[in-house]
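All protein chains but one are shown in place.
Here the chain labels run A, B and C in written order, and each chain numbers its own residues starting at 1.
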Amino acid sequence: MAKFQSLKEAVSDNLKDGDTVAFEGFTHLIPHAAAHEAIRQNRKGLTLVRMTPDVVYDQMIGMGMVDKIIFSYAGNPGVGLLRRMRDAVENKWPKALEIEEHSHAAMANAYEAGAAGLPCAVFRGYKGAGLKDVNNNIREVTCPFTGEKLAAVPSVRPDVTFIHAQKANKRGDILIEGIIGVQKEAVLAAKRAVVTVEEVVDDFDDVHVNACILPRWAVTSVCVVPGGAHPSYAHGYYTRDNAAYVEWDKIASDRGLFQEWMQKNVLTVDETVFEKRISALKGAA
Amino acid sequence: MAKFQSLKEAVSDNLKDGDTVAFEGFTHLIPHAAAHEAIRQNRKGLTLVRMTPDVVYDQMIGMGMVDKIIFSYAGNPGVGLLRRMRDAVENKWPKALEIEEHSHAAMANAYEAGAAGLPCAVFRGYKGAGLKDVNNNIREVTCPFTGEKLAAVPSVRPDVTFIHAQKANKRGDILIEGIIGVQKEAVLAAKRAVVTVEEVVDDFDDVHVNACILPRWAVTSVCVVPGGAHPSYAHGYYTRDNAAYVEWDKIASDRGLFQEWMQKNVLTVDETVFEKRISALKGAA
Amino acid sequence: MEIDFTTDEMMTIAAARALGNDDICFVGIGAPSAACNVARLTHAPDITLIYESGTIGTAPDILPLSIGDGELCDTAVTTVSVPEMFRYWLQGGRVTVGFLGAAQLDRFGNINTTVIGDYNAPSIRLPGGGGAPEIASSCGEIFITMKQTLRGMVEVVDFFTSFGHGSGGTDRADLGITTKGPTLLITDLAVWRPDPKTKEFIVRSLHPGVTRDHVQDTCGWPVKFADDLGVTDIPTELELTTLRDLKARTEAAHAVEVA
Partner (left out) sequence: MEIDFTTDEMMTIAAARALGNDDICFVGIGAPSAACNVARLTHAPDITLIYESGTIGTAPDILPLSIGDGELCDTAVTTVSVPEMFRYWLQGGRVTVGFLGAAQLDRFGNINTTVIGDYNAPSIRLPGGGGAPEIASSCGEIFITMKQTLRGMVEVVDFFTSFGHGSGGTDRADLGITTKGPTLLITDLAVWRPDPKTKEFIVRSLHPGVTRDHVQDTCGWPVKFADDLGVTDIPTELELTTLRDLKARTEAAHAVEVA
């Protein structure tokens, strides 16, 4: 049952060393503020899950919090590669990073299967693709009616999922609109779920009957963090900070520069900085 | 690509003798007008698919159009049994009816798998249930990660699906709102899809971004039939005609009464009667 | 003060009492729907009611006639597709209580709503299971309501539409089912709970005015009664008023509709 609490408390209560954790968002609504709080709380030994690890996973990997990553596309969207993740994979800096790599279809199906309480996802995929030779978690099942060989991957079942959403209502129900990605599935697949929101409204009476709403009893914690997706965006609130993504490419290209930036912009601040960061990006969303 | 045409043309072009056909709707938006046109065109040898066959399937079975039915709950919702279907199963009148019976979960998964282009659906179901002993299309697959035995059923892939929806826009995109059931899946699972709608509007610019919309290229034919769901209902247009469902129980209880009713209310009319039938049910929806 | 009530009302109210504020309840039509809504309108205002048509967290002002009535959607927190309902919400293990009715029931909570007689040549073809097979296995626990009759409460069900406790004991767990299964049976005459070990339904309390013979005469198996057999608390005025108002609103609304 959703509990309204501070982001600091929510991360402290719900994310433990060694957890498998998803900070999900598909370009839109990426929960940056929550990930930064996890960095400040210095969680270790994490297994990160996400279809599209980007800047914020680059940061966690660079900070040495991550043992393993399960993913399907690791890039800085519209810019290029993830330089901290590359450094970990290519040079084991700051430590080695185990990777379990899938396709988008596999990851989307794995979240879906997790939400559906199934042990595995079954789909048509990986035909002729090289990943199945390097990932033992890509297997096959045979259709008992046609004999067709289908791909199977384990479902994703995180210990905790963090997402950012537009709104909670006073009861703690969550509204997600626009590019909804795999967020509903990531929440329902997880044992615990923390949602940061732009704002709390009285009710959802004016919302479309088939909108993507997570009832309060499907969520563990709700934290009000305006701007909490920055430099990602929140449809209806603020636009994507494309400049920040471009800037990241430079910051992440150098270990020292990276550490300085983290010190200044993450470790020595708190989540209230996010509201200031979006002040110039409002309105156009 | 959606073609606007008359219901008569759409049924004539898309439904053939011997087809596997779904007239889907989950209490809400049941495509009665389309089914009545199929009855008037006297299609034979059909395999009917639907989670919840109700009055309109009772009518088609009673008219001798149906060889087989694939379903999970055959009742007159809120009233009782389907007396024409019972007569076919128990007494082979007007002819024998083959049944392939599933649970709701299996049927919902089978439509989902059909929409997803898969040969079968995999889910956790039928544990201890008797249907798997009488239905050879309920089989098992083994999770290649946990060893768990999961249920498998063939996907539903109708030759043609008929649904009723609230609106089309001028391009032929379809909007479904409220209790959306398995209609999206039933359309996407089918080779051809015919949609009757309450009205055509200019565009869907004021519709929620995540509303259930079928793009025009996922639909074969669109027919404007106001009231086309009666005695079912169309959210936002008219309420359910509960009295008609109650009345059906009496009509269907007697073969002669049934045939008279069909003659008078289906065979000798056309789809324009539906708009009149809902005139007293508007507004409260 | 003496309060008059029917056995039907007693059944619905006793069922309502079994539900709590934190329950996520998968609701069927008829008695379960009335019971769930009485619970919501009395002691469990925050209970979550889910109907298999896809409506989650619904709060109808009148009782729906079908599981897909428009008011269920109008008052819901959200309405999802039916595949999502069965995959994420039911199979996902998020429902705490599933409410089922039965055409036939045996002492171990196995339910038949499929056929009377042989499956391939039935004397009565019933509607079938609908959601029941997976409701029975996926919900945290199952409550059953039905009126007692010799035809309904039988030694052996003609068809296992949904699995309760099989032949009792550990049958359920032996099949790999991890949920509790039937934990409560409420009839028009009594409240029953399974024996912890044998899983056979035992009468725990008789509704006011009901005798042991009453119960046995309308049940097709030899009934066991609890050693500490009690009497079901009579409906409170609030419970009864709430139920009757709900039914009156329902009738009035449906009368208007067809007027």
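The working rule: contacts are C-beta pairs under 8 Å (C-beta built on N, C-alpha and C of every residue); 3 or more make two chains touch, one makes a residue touch a chain.
Bear in mind that the values here come from a model prediction, so they are computed numbers and not experimental data.
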{"item": "Left-out chain, listing which of the shown chains it touches", "value": "A, B"}
{"item": "Of A:Leu131, A:Val201 or A:Val224, the one touching the omitted chain in the full complex", "value": "A:Leu131"}
{"item": "Full-complex contact with the absent chain, from B:Leu118, B:Val195 or B:Leu281", "value": "B:Leu118"}
{"item": "Of A:Pro31, A:Gly62, A:Gly117 or A:Gly181, the one touching the omitted chain in the full complex", "value": "A:Gly181"}
{"item": "Contact footprint on subunit B, counting only the chain that is left out", "value": "1, 112, 115-118, 173, 184-185, 188, 204, 209-213, 215, 217-218"}
{"item": "Sites on subunit A contacted by the missing partner chain, in the whole complex", "value": "26-28, 51-52, 71-75, 77-78, 81-82, 85-86, 89-90, 101, 103-105, 108-109, 111-112, 123-131, 134, 148-149, 178-182, 184-185, 212, 233, 235, 239-243, 245, 280-281, 284-285"}
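Here is the rule we go by: only the chains that are shown with their structure count from here on.
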{"item": "Rounded Å distance, subunit A centre to subunit B centre (Cα mean)", "value": "39"}
{"item": "Distance between the centres, which are taken as Cα means, of subunit C and subunit B, whole angstrom", "value": "28"}
{"item": "Sites on subunit B at which at least two other chains make contact", "value": "123-124, 148, 178, 180, 212, 235"}
{"item": "Multi-chain contact residues (two or more partners), subunit C", "value": "73, 79-80, 87, 91, 138"}
